[in-house]
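There's a structure below that I have some questions on.
A single protein chain has been omitted; all remaining protein chains appear in their positions.
Chain naming follows the written order as A, B and C, and within any one chain the residues start at number 1.
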Amino acid sequence: MTLDTVKHAEQTPEAGQPWAELGLKPDEYERIREILGRRPTGAELAMYSVMWSEHCSYKSSKVHLKQFGEKVPENDAMLVGIGENAGVVDVGQGYAVTFKVESHNHPSYIEPYQGAATGVGGIVRDILAMGARPVAVVDPLRFGAADHPDTKRVLPGVVAGIGGYGNCLGLPNIGGEVVFDPCYQGNPLVNAGCIGVMKHEDIHLAKASGTGNKVILYGARTGGDGIGGVSVLASETFESTGPAKRPAVQVGDPFQEKLLIECTLEIFAEKLVAGIQDLGGAGLSCATSELASAGSGGMRVDLDTVPLRDSSLSPEEILMSESQERMCAVVEPDKVDRFMEICEKWDVIATVIGEVTEGERLEIFWHGEQIVDVPPRTVAHEGPVYHRPYERPSWQDALQADDANKLARPANSAELKEQILKLVASPNQASKAWITDQYDRFVQGNTILAQPEDAGMVRVDEESNLGVAMATDGNGRYAKLDPYAGAQLALAESYRNVAASGAKPLAISNCLNFGSPEDPDVMWQFAEATRGLADGCLALGTPVTGGNVSLYNQTGETAIHPTPVVAVLGVIDDVTRRTPIAFKEEGQLLYLLGETHEEFGGSAWSQVVHDHLGGLPPKVDLERERLLAEILISASRDGMIDAAHDLSDGGLIQAIVESCLRGGVGARLVVPDGLSSTGSATGDAFTFLLSESAGRAVVSVPRSEELRFTDMCGARGLPVTRIGVVDGDAVEVQGQFQLSLEELRTAHTGTIPELFA
Amino acid sequence: MARVVVDVMLKPEILDPQGQAVQRALPRLGFQGISDVRQGKRFELEVDGPVDEAALARIHEMAETFLANTVIEDFVVKVEATEGAEGADK
Amino acid sequence: MARVVVDVMLKPEILDPQGQAVQRALPRLGFQGISDVRQGKRFELEVDGPVDEAALARIHEMAETFLANTVIEDFVVKVEATEGAEGADK
Partner (left out) sequence: MTARIGVVTFPGTLDDRDTQRAVRVAGAEAVPLWHRDKDLKQVDAVVLPGGFSYGDYLRAGAISRFSPVMESVIDQAKAGMPVLGICNGFQVLTETHLLPGAMLRNNHLHFICRDQKLRVETNSTAWTADYEPGQEISIPLKNIDGRYVADERTLDMLEAEGRVAFRYLDVNPNGSLRDIAGITNAAGNVVGLMPHPEHAVEPLIGTGRTDGLGFFTSILKNLVGAR
């Protein structure tokens, strides 16, 4: 086959090209021809097609994501915003933190272990590329029904993959989620997040500047795996995976990545790079075009110098390969030798593949012949933008009218007790320890809080005890009922979790998992969710620093529940003040913060007891969330509370059970007066224990602090109700029932191992 | 009774970090002249009853659906008579 | 060039939970009649030059000191000519 050079393309303007097979639309192909003033070469076509895919170009989501940059709250913590590999925030004392969440949904369904493993690998490189040492990972996960046979294939593989990769990198796993719902049966969600820490002056950006600077590719050799991975990530079906025979999934090598991390950090420490970019989706196409596009000059790359694992690869394939564990750096010529020495020290292969040039073009050569000559911005940053039609689904009203508050409630105390036992044992509410125990949470020796705490927390500075916390949350059931509110509830919950741990929420990242953007129903969900999230961030004062969109999450015609996942990052000046969830001291008083209303739409109770999804999700009050967070943080700082647990799915009783089991001590609860209790034989107790009203937390207060604490709440106008006392070895609700800790522990911890061990 | 062996190897185009690590270590240990190492899995199955076409077909299916993930792996099924088994087979 | 295969299996007296896990899963997947499964490792070595006695002796030593831990594992070395290799060897 003859090489399709730029010259050849000029001479053969009418040659047929497989643009459609590569996922381009006719008008997109036309636009490429317009940009270039000729037909693209094969290599150019490969680059454009992969960079203009949904996954890389955000062509369907861009118009909505814009709000995150427009509705920016006052917040002086933001150092680097949306548009870079990951956002960066100031956490004080000269430290900066970068964090981000990404999806690896489709590959994890095809090859659960490797799909999930390489998901972790990818997000860690994003964080590394900002100049930071990765210090922790989180993994929000969603699977099909817990008892579905295929879940037995997918979940253990995904969990082993996340652990296998993250553990081998030496990154403590400090949080995440595991949610089961039949809507994820053919389309599990594997989101992975990473946090990195650096000093302000170490922030690095992905740009190529300085004519004559060298472009160095380092890390693993380039192979044929993962070609078409990008297309599968965002393609319309699993079948269209680019060139045949090249598998769509990649195999990760965490050992190589660990070397890459240490090597890169040493390179940063000696200030050897002018710009740096990780290789992820779209491989070299993405890295070279993004570096060149963001920088001031052009770039020339000699593609035949790329070290290969498979010598049969064509230039197009090399450009598209998603081989893992690679990075691309821009280095001043007089620093190249030292750069190479450090790579050699860490057994990392490094090769100069090109240089920054004067012009404004990205030029790629293959054995001296030019195969790419493009304006890099048109590849990387000026891809197509779609205004996809969207419309409130015709079924939305009926869904909301199907009020969960009208479902049959327990007829008596015995039934209430039975339903609660069933709830805490249900797969979504059960302990996830069997899963999280497969993750190293101790490595690096800085872990303050990890699963099953409200937020993960790591120490940043050994001297000052500065720390950061993170929680990730999302509730697809709420979002299905009302995507605007659902996104805000995800934000509120994550924010509340961070505050409950004692840390001050600073900023957020997100991973927006939705169905096909070509379905106006889905597009409406997406539009509503992004609007809700942007408005919510404005109200809470937490800017969006970056994120990720995953579309086409559906099986056939059926989309998953809209699932915006929100990661909130918080900072704590002194980690010794952190608040754990465990009730420990008998005699301490339990207070419920916030107000409880009858809110069962989308609740865990409605799912577990009635297999029902309908009505409206809990009401959102972000002002209240803000106040609650302030109280939780002040109380932790001033030593007024010994434990705090936020209330979310499963309501109060779920939180009480978790805190009791964590501390190994029981609680006696009294149902307060004045809760609404329409038509319930168990009176207020049912709503008290199982409603999922937002903006609430339960705290354990030492008797000596009671007055100070309630005065503070009173003075600031936060409703606070004394609901009981830490005591004994059972959870007792006076006048209703008693459940021994043993009984609860068996129910709560038995479910997941029974299903998957 | 007979033994059937299923060898599962990563497809040639798939990265094999384990094999690579072994290969890179060899020269340091003083072993030269090995240009590539791939590491895979070997399953030894003890089969009750005769290993006839039907049995092999079943094992083939088992390898395809369970022992290997054909997205990334290839496999080979081989019959390996165990001692004393030959007589029993005939 | 030729291929030499080294099969490494846990000694029979050592518990093989991986093999057991496979075996336990088989009936659930509808595969009956497999009375035992052992899982081991297969190394495929591409050898430069002729695979003569000397080469095999070296590979044997490599297997004994490196590829297998003989405290817990047994190994077997086999020559497996690759396509086109036979001619070159002679």
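Keep in mind that, in the parts below, a contact is a pair of C-beta atoms (placed from the backbone, for glycine too) under 8 Å apart; a residue touches a chain by one contact, two chains touch by 3 or more.
Everything numeric here is computed off the predicted structure, so don't read it as measured data.
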Whole complex considered, the hidden chain contacts A, B, C
Which of these touches the unseen chain: A:105, A:293 or A:446? A:446
Of the listed residues A:259, A:342 or A:460, which contacts the missing chain in the full complex? A:259
Looking beyond the chains shown, say which of A:23, A:131 or A:164 touches the absent one. A:164
Just checking the interface: what residues of chain A touch the absent partner chain? 160, 163-164, 167-170, 253-256, 258-259, 346-347, 436-448, 459, 462, 575-576, 757
To test your reading of the contact rule: which positions on chain B touch the chain that is missing from view? 17-18, 21-22, 25, 28-29, 39
Logged for chain C, residues touching the omitted partner chain are 10, 13-15, 17-18, 21, 66-67, 69, 71-72
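Here is the rule we go by: only the chains that are shown with their structure count from here on.
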Chain A and chain C, separation of their C-alpha mean positions in angstrom: 41
Indicate the whole-number Å distance between the mean C-alpha point of chain B and the mean C-alpha point of chain C. 8
Residue ranges of chain B touching at least 2 other chains are none
Note: chain A residues in touch with at least two other chains are none
The answer for chain B against chain C in the complex is residues 1, 7, 9, 19, 22, 25-26, 29, 31, 33-49, 55, 58, 62, 65-67
Please output the residues of chain A touching chain B within their complex, sorted ascending. 110-111, 114, 220, 223-225, 245-253, 255-256, 309-310, 323-324, 347
Listed in rising order, chain B residues that touch chain A in their complex are 10-17, 20-21, 24, 69, 71-72
